[in-house]
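Report on the structure given below.
Note that one protein chain of the assembly has been removed; the remaining protein chains are unaltered in position.
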Amino acid sequence: MIKSGKEYVESLRALSPVVYAFGERIKSVADYPLFAPHVNAAAMTYELANHPEFEDILRAKSHLTGDVINRFTHVHQSVDDLVKKVRMMRLLGQKTGTCFQRCVGLDALNGIYLTSYDIDKKYQTEYHQRFKKYLKFVQEKDLMLAGAMSDPKGDRSLRPSEQEDKDLYLRVVEKKKEGIIVRGAKAHITGTVNSHEIICMPTRTMTEDDKDYALALAVPIDAQGVTLIFGRQTNDTRRLDGELDAGNAKYGIVGGEALIVFDDVFVPWERVFMCGEYDFTTELVETFAGYHRSNYGGCKVGISDVVIGAAALVAESNGVEKAHHIRDNLTEMILLAETCWSCSLACSYEGYKTPSGAYTINPLLANVVKLNITRLNYEWMRLAQDIAGGIIITLPSEKDYRDKDVGRYVEKYFKGKEGFSTEERIRLYRLIENLAVGAGLPEAMHGAGSPAAQKIMIGRRGNIEEKKKLARVVSGIKEDIYFQKIVGMKEKEYFAQILRA
Amino acid sequence: MIKSGKEYVESLRALSPVVYAFGERIKSVADYPLFAPHVNAAAMTYELANHPEFEDILRAKSHLTGDVINRFTHVHQSVDDLVKKVRMMRLLGQKTGTCFQRCVGLDALNGIYLTSYDIDKKYQTEYHQRFKKYLKFVQEKDLMLAGAMSDPKGDRSLRPSEQEDKDLYLRVVEKKKEGIIVRGAKAHITGTVNSHEIICMPTRTMTEDDKDYALALAVPIDAQGVTLIFGRQTNDTRRLDGELDAGNAKYGIVGGEALIVFDDVFVPWERVFMCGEYDFTTELVETFAGYHRSNYGGCKVGISDVVIGAAALVAESNGVEKAHHIRDNLTEMILLAETCWSCSLACSYEGYKTPSGAYTINPLLANVVKLNITRLNYEWMRLAQDIAGGIIITLPSEKDYRDKDVGRYVEKYFKGKEGFSTEERIRLYRLIENLAVGAGLPEAMHGAGSPAAQKIMIGRRGNIEEKKKLARVVSGIKEDIYFQKIVGMKEKEYFAQILRA
Amino acid sequence: MIKSGKEYVESLRALSPVVYAFGERIKSVADYPLFAPHVNAAAMTYELANHPEFEDILRAKSHLTGDVINRFTHVHQSVDDLVKKVRMMRLLGQKTGTCFQRCVGLDALNGIYLTSYDIDKKYQTEYHQRFKKYLKFVQEKDLMLAGAMSDPKGDRSLRPSEQEDKDLYLRVVEKKKEGIIVRGAKAHITGTVNSHEIICMPTRTMTEDDKDYALALAVPIDAQGVTLIFGRQTNDTRRLDGELDAGNAKYGIVGGEALIVFDDVFVPWERVFMCGEYDFTTELVETFAGYHRSNYGGCKVGISDVVIGAAALVAESNGVEKAHHIRDNLTEMILLAETCWSCSLACSYEGYKTPSGAYTINPLLANVVKLNITRLNYEWMRLAQDIAGGIIITLPSEKDYRDKDVGRYVEKYFKGKEGFSTEERIRLYRLIENLAVGAGLPEAMHGAGSPAAQKIMIGRRGNIEEKKKLARVVSGIKEDIYFQKIVGMKEKEYFAQILRA
Partner (left out) sequence: MIKSGKEYVESLRALSPVVYAFGERIKSVADYPLFAPHVNAAAMTYELANHPEFEDILRAKSHLTGDVINRFTHVHQSVDDLVKKVRMMRLLGQKTGTCFQRCVGLDALNGIYLTSYDIDKKYQTEYHQRFKKYLKFVQEKDLMLAGAMSDPKGDRSLRPSEQEDKDLYLRVVEKKKEGIIVRGAKAHITGTVNSHEIICMPTRTMTEDDKDYALALAVPIDAQGVTLIFGRQTNDTRRLDGELDAGNAKYGIVGGEALIVFDDVFVPWERVFMCGEYDFTTELVETFAGYHRSNYGGCKVGISDVVIGAAALVAESNGVEKAHHIRDNLTEMILLAETCWSCSLACSYEGYKTPSGAYTINPLLANVVKLNITRLNYEWMRLAQDIAGGIIITLPSEKDYRDKDVGRYVEKYFKGKEGFSTEERIRLYRLIENLAVGAGLPEAMHGAGSPAAQKIMIGRRGNIEEKKKLARVVSGIKEDIYFQKIVGMKEKEYFAQILRA
């Protein structure tokens, strides 16, 4: 089934999750104005799949059923699938100018698919079979999943089982015949309140002592015992102050993160995909993180397209579009963004087939994508601020602009070059404020793992031993057999001869 | 007179400016909750002058009256004054964590002092005498001045007099016996609503055609015809959502900027300090900009002290204060901040006496300060975000934290290491959000002029011709007389001789 | 035919080019010790094609003859060919630690192939037929071609025909029945002295006035009237001081550039591939530059593998391989190098078929590759210097190390950790000096065009108009049809409704 955007929004109304935000219990997620932009952005992952111009990118063929499905529920079956996935990310970034949230669940599906296969192979468990059934369900219903990895973590110098409060990482507290009882929380989880399901994974490598924390499972968003507490984002309540001030009133700012509390939640075994196999936590964490990191050169670059366009327009409306410092800044923004895009493309094109049959990305390059994003995204947003001017943080409110007494002053004094209305200029400035000043940047830093995590992976995957061998040959510490062929003798003789010459 | 902080706040209540914000006319600036943090931050420039530990830095002796005055009303009489000025900036940045607004007026006073002296010398006008009287008045009343330079500018490819709407730069529309009538606006002016006076300067070099725009003058904040429209800042209304969410509820975010509309405002001649002398606009712009740019390595570095401290504390509360990536990030932040501080110190220490008797900073280095700030400040805030984690944009609201149903979840799951309460952690995270994510950065970019302006000045003041001479000598294109002394002959002979050897 | 490395060296002995270097006429290029490393590096492009482990990368099937050929003479027939080409670049960088020179000719072949096809289509000329014949000859003989684009240029503010000395760009001075006479020079041409042929292209867009300069042609290296003057490279004569001091005595430093003087050289028509069609100069320049720029994320990254390995080894030999600043630096080097590699991969994978049937790379991303190299390559070499220590520029000479009196001191005092001999350490330090200090960096900056050229192309190819459209939709200036589908109404209505809620 391929839902439309509207059907997705409708489907949320059928759910009854326990959601708190700004000190109140929210009755209908789909109808709460402060959630609206997040719902709309997620809805675009549905809506665009219904337009022929995007079908190639947003639809896929289920390898389980052969049905046409939304690519956001697809397990990648080829390199082409991987490449289309990052194209889909860029496209949605371009269309929404924000986080559309749904990739986390997609990456969780793919990560668990691979790992559950490998667990079963080692332990003759049946996680993978269960998971395929679950996947089919997700595909058939075209569901949105909140991929939940980060635990609250407490004192980071202690392992999960060493914490004073044992609930600071999600854990199993009881195993029953029909299922398990879990307690704890997942924090900072994107898109949760407007998802249909929550899919949990461990947040780090677990040791034997932590095996109660080695958990992968799925629960419906409104499962008994699940409470969601919505987080604040920079400028979040602006959306109540009128359309203009929000900057991107339709799709908002980043993704809408929540704390998910599991207060002794029952999970039936058919929804449990890892339970105690701590020796597979590294694989699951790295696999999920790899997929997820590879996305950032898609979605954030799509957003860069919007901010570059907005910056170019404000420059034009100021009459300075030909000033060389403006052009230099725009060129630099493109350079940085396309660099990240290249990394996402490369790590997708260099993907490979896993034993499970699913395809995964090149893990070294996926970490390269993300670590670059944690720097270059900041830089291009800095350049957007440079082009836009201080006005993005000094513009009067829409209410003043609409005011009968002073509105005319705003109209008069924020007018730019012929061809742009003051309102258009306000819209562009507010959009740049939204994109370049707010919560998008910390998200780019910490989503899919912080820089330190990526550095560890790059150090580990960078194959330094192989590079040492190369250095030994070029420096003459080890013999160079190809060189010997060329000169027809050993290095020593050759240099003796040439230096005599 | 040295006002206390409280006296300053009280003094605002005696004024009746026309101020609009968020679509309403504000009755009392001092009592409007959304302005409160700005008022408080400015009040600190008064309050600290009343504590012995800061007197050396915050007080000065008036060269006009010999009275002890607040340094924010002082015209610098020595290099020591210049150095103390940047120390005062850093101190106030440390104490408020934000912009305290009052330096703009201070720099305007100094800039006009110098320039009016030079105008009088050329044209036998009496601007300087008038200005000294005005300065005495400011010192005696311990007034806060909004330094108003930026005009709305319209189409930046056209000069003021070429704009379709002639009011897009502030201009004189009529000259009378007792004074002049001015019309137009100043935009993005920091601290205006809570100032006592507005002091205007031209925003760019004016040519003869633009001479109606060559204006320097002062008006009371509540002068007839002056309307202020307050601008929005990122996260501004957060301050209404409780103390915690604001991050820095006491002192807020940046400085509170306003659009100042002059609707045919009358200015008596004793408050006019330039009127038509377009050939002195460059001097005034550059002098003011020089002073003002030199401050940024003070105030922003003071703020960096706060954010470095906050980042170190959250790392500690997470149990990771000894992780090498945390230490590296803190070291890097200190490096970047102290680099900017060094630039501010150097440009102050290398200051010099002007013909007027007042001291000014080294103009090349002042531009170096500011251009560095437009980059390094971003980088240290990026690093603060790296250390703090994504939590700064996902934390639930204070209202949820105080909620009877879900408050306990927030308490439990956002607890860190022993020794820090959850509330303390929330305070630190919110402070970092306030400092590192919001409006502080665009302010650092564009306050005191945008990077392009600083680059032009650095290119112009960098003395490339002198450097060319050095290159000609070292490369042997020109004779090196010192070298000839050493070797006792001409270069040619010497090399002939040495190469023979 | 697939030559071996030795056969290539032998083949050079059969030629008799007019070559000058260091003030003397060189009799045999293959036997002149100062050229030896360049000859050896180029020989590796031949030798490796003869080893099964590299055949897939270094061999291709000629689309003209179906014969198996060296990939360095191949016109790319697929995306896979493009990707293999950059893999070949990285491989050779890893094996030689330097420039192997032969890619310039390869890119010239591909660039002229495409362009000559397009010229013929417009003008019914027969350049493409001629060129295919020439290509077959190159493939059959397995020739090395010096790709010659840069002209001396004189005063860069003047076009070729405006120069006082008309010869500052290569030009046709006479057209005859059998061929043309050309005069002028090509400067900084890599690998020339040890090539078999020279293949010339225009260095910039030509206008009608410059049409005598719109030239593409090939001449044998020893054609009548051709004189080669070899350029100096940093540390070039070190190779005469013993094997150790050179750092990479086998393969040397960068590529060996020469000034090629054409003193009225006759070129028969069958070797002329453009002559006067100035409207195709842009295409040829951009096509060649695109191919060539795309290589730099291959070859330079291959060299980075060597320098990273060498840096890791010296750290180990100093006993500091686990120090976190060493590991951080190595990780950073890998990040930067793999970023460039990703760009080369992406621009190859995103290649496409041209009307001629040959494949070309994505031109935006090719410029992204190269512009990144002009920065990131410098940074990773800086980090290599950081790890290696000042010793790379203070080590005594090999002659001192071998000296009977003081050799023992060098041996004793430059000893590191157990497991590394002093000689091994010297080899590694000298290799790092060779790679990180010398001529490799300016080559990375200016080879395939200077940064300014890449910026122009990125600005031009970055599709800013498309990005403006995106910004207009997201900001609400233009209608968002997908959004309307989701919410079931126009934006205006929607916001009116939601803000009422």
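Which chain is which? They are A, B and C, in the order written, and residues in each are numbered from 1.
Methods note: a residue touches a chain if its C-beta (ideal position, glycine included) is under 8 Å from a C-beta of that chain, and two chains touch if they have at least 3 such contacts.
Since the structure is predicted, the reported quantities are computational estimates derived from the model, not experimental observations.
Peer 1: From the list B:Val18, B:Ala146, B:Leu168 or B:Ala310, pick the residue that touches the absent chain.
Peer 2: Only one listed residue reaches the unshown chain, and that is B:Ala310.
Peer 1: Taking the entire complex into account, which one of C:Pro37, C:Gly97, C:Gly416 or C:Gly462 touches the absent chain?
Peer 2: Spelled out, the listed residue whose C-beta touches the missing chain is C:Gly416.
Peer 1: Looking at the full complex, which residue from C:Tyr20, C:Phe137 or C:Trp269 touches the chain that isn't shown here?
Peer 2: Only one listed residue reaches the unshown chain, and that is C:Tyr20.
Peer 1: Of the residues C:Asn194, C:Asn318, C:Ser344 or C:Asn372, which one touches the chain left out of the display?
Peer 2: C:Asn318
Peer 1: Could you list which residues of chain C touch the chain missing from the display?
Peer 2: Where chain C meets the chain not shown: residues 20-25, 152-158, 164-165, 167-168, 185, 187-188, 227, 229-235, 237-238, 241, 245, 254, 257-259, 261, 318-320, 323, 325, 374-375, 378, 382, 385-386, 388-397, 399-400, 402-403, 405-406, 409-410, 412-418, 433, 437-439, 441-443, 445-447, 450-452, 455.
Peer 1: To test your reading of the contact rule: which positions on chain B touch the chain that is missing from view?
Peer 2: So the residues of chain B touching the unseen chain are 4-6, 9, 31, 33, 36, 40, 43-44, 47-48, 50-51, 94-97, 240, 242-243, 247-251, 305-310, 312-313, 327-328, 330-331, 334-335, 338-339, 341-343, 345-347, 349-350, 364-365, 368-369, 371-372, 424, 427-428, 430-431, 455, 458-459, 462, 464, 466-477, 480, 482-483, 485-488, 491, 495, 498-499, 501.
Methods note: only the chains that are shown with their structure count from here on.
Peer 1: Point out which chain occupies the most central position, where each centre is the mean of Cα atoms.
Peer 2: Closest to the centre of all protein C-alpha atoms: chain A.
Peer 1: When the C-alpha atoms of chain A and chain B are each averaged to a single point, how far apart are the two points in Å?
Peer 2: So the centroids are 37 Å from each other.
Peer 1: Could you tell me the distance, in whole angstrom, between the mean C-alpha positions of chain B and chain C?
Peer 2: Measuring from centre to centre gives 48 Å for this pair.
Peer 1: Out of chain B, which residues touch more than one other chain, so two or more?
Peer 2: Not one residue of chain B touches more than one other chain, so the list is empty.
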